[in-house]
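Omission of a single protein chain aside, the complex is shown with its protein chains in their original locations.
For chain A:
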Amino acid sequence: MFELSAEHEQFRQVVRDFARAQIAPHAAEWDRKHEFPVAVVRAMGDLGLFGLTAPEEYGGAGGDLTSLCVAIEEIGRVDQSLGITLEAAVGLGIMPILTYGTAAQKDRWLPDLVAGRALAAFGLTEPGAGSDAGATATRAVLDGDQWVVDGAKQFITNSGTELTSCVTITARTGERSGGTAEISAIIVPSGTPGFIVEPAYDKLGWHASDTHPLTFDGARVPADHLLGERGQGFAQFLATLDDGRIAIAALAVGCIQAMLDASVPYAHERTSFGVPIGAKQAVAFQIADLHVMAQAARLLTYRAAALRDAGAPAAEVKQAAASAKLYATESAVTATRIATQVHGGYGFMEEYPVARFYRDAKILEIGEGTSEIQRLVLARGLGLPVQA
């Protein structure tokens, strides 16, 4: 049997209590107002959620990916926007600095990020480079002891909040002998002249999550802001991708569970033709399917996290992460469709959380590698000669 430890389950209960008390009552309002709730993000920091995977020397819990997945699932169960805020802050913000940063970079950035006093973003996607991240056009040129950055990034989570302290970007820093681009990662502090955070996007969902286009117009940062090795930006990014995919799968599990939480009582309460709608097989059976989706997605997700935490071979973790992300996110979209259908017209009204989850779910199949990219990874892992 596959089970989480008693400590992980106790922690789940703590995050669940926190989410119910501090987040659930306000989630609809933040969504309606497109408001990034700074105070509750700080409270999540006080609870130690941003430092779950960081070592104690930076104020973290020295925990594992499993504990982060537990937190993301339980936060995402009441508010997907705050779930992605946490996921991106840790997976995209903290992890690259923790994994590739110099001692000086870690000392400078991590304590505040780990405590939730600050947020870091990761800027990979560009107008002309999404799934094909290697097509990065942003350039960084070394001028004396400074990098001069020019270009644009797009759809960058947590990049423009009042807590944001820096954005790690990928940029071309030269050409390799074969003519391919040399891509490196560079930390750009918020407020750097020439680094412009454009107005937030108008999104279908994730309204309380912060997403902006970024423009770099001769932005200068010291040479020592290079993160990791020059020319390794893309490889480094690929190496941290699996953790993020597992964490996104956990966010999807929270979404599916939320749909089950909402649909079971509704099917008891709502009557039609003189009986509760849950007495109709057409309704009850769909809710049974939600239960299976929640269980299956949860098992794939926590198994992938357990493999990662146990230090399993990278190829095995990669397949497990892609399987979990693909299945959990596609199930989440299906689950929101089912739950909305169970709620009938009320499911289309913003008064009921299912409407918000219906809007929030779709992005799960797109961010941090689309479903197609997950299938590409899986097919390659199976040894198929599939092309990108």
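Brief remarks follow.
Keep this in mind: contacts are C-beta pairs under 8 Å (C-beta built on N, C-alpha and C of every residue); 3 or more make two chains touch, one makes a residue touch a chain; residues count from 1.
Keep this in mind: contacts and distances are computed from a predicted model.
Choosing from "DNA-directed DNA polymerase", "Cytochrome c oxidase subunit 1", "Electron transfer flavoprotein subunit beta" or "Fumarate hydratase class I", the protein name stored in UniProt for the chain missing from the display reads "Electron transfer flavoprotein subunit beta". Here one chain is not drawn; of A:Leu47, A:Val148, A:Val264 or A:Ile366, the residue touching it is A:Leu47. Of the listed positions A:Val41, A:Ala61 or A:Val167, the one in contact with the omitted chain in the full complex is A:Ala61.
Within the complete assembly, A:Phe11 is the residue of A:Phe11, A:Tyr58, A:Trp206 or A:Tyr266 that touches the hidden chain. Against the chain not shown here, chain A presents residues 7, 10-11, 14, 17-18, 46-48, 51-52, 56, 60-63, 67, 71.
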